[in-house]
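A single protein chain has been omitted; all remaining protein chains appear in their positions.
Coming up: subunit A.
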């Protein structure tokens, strides 16, 4: 799927008439010591996660390799303003706002449901490139996988309660237990409406500017089944890059340097 095949939508009267209300946004960054003209990366965490999830390892590592690195917290997450009634549209707004505020055209990197937010944002902001990490692109398949691996944490979400992710879904056994528990304890929750929209939402509109898109994940991810990874990658005309043995949270798991190095290598070539 690229800008060249989908139909561009010009008229958005309803959106213009009802702009998304601004909400305080947390944007954390790590900048390279030397500005080398590389494109900035904007990391978008998935539901329940905040910018902290990238601040832990990936931001510093990215900056260390010469790329300006930023992470945003979607409203209601991390250090952004509380937003229990947030919608998917509001999250997309947060991402396009953060992207447009950067000094140069950005690469959008979305993790989990953050990848869905990025997929929508690509239709509203001409990203230089996009990376979908363990993408949760929604639909009923997502629910099926979640129910299979974590029925107790998932069922309440169906009724508007919080989605509770478990250590086993998010991390490989390689991550020391106290560390994993600490991460799980930091998880918040997405807005109720956004959670439902994850299941039933319109397919993302075509990306503007036809950016190259990389999909990566782990075949051992207990949130995103391998078939979903392949499907996501096929949508963007490629195959997923796989990191066996890792959990859903590739940016926090024990072997976190591998995927981010692969992303930066790909960018350097793209």
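By definition in this document, a residue touches a chain if its C-beta (ideal position, glycine included) is under 8 Å from a C-beta of that chain, and two chains touch if they have at least 3 such contacts; residues count from 1.
Assume contacts and distances are computed from a predicted model.
For the omitted chain of this complex, the UniProt record lists the protein as "Monooxygenase", which is one of "GMC family oxidoreductase", "ABC transporter ATP-binding protein", "Cbb3-type cytochrome c oxidase subunit I" or "Monooxygenase". The residue touching the chain not shown here, chosen from A:16, A:140 or A:159, is A:16. Between the chain not shown and the residues A:52, A:91 or A:125, the one that touches is A:125. Within the full complex, the residue among A:97, A:179 or A:230 touching the omitted chain is A:97.
Seen across the whole complex, the unshown chain contacts subunit A at 7-20, 22, 93, 96-97, 100-105, 124-126, 208-209.
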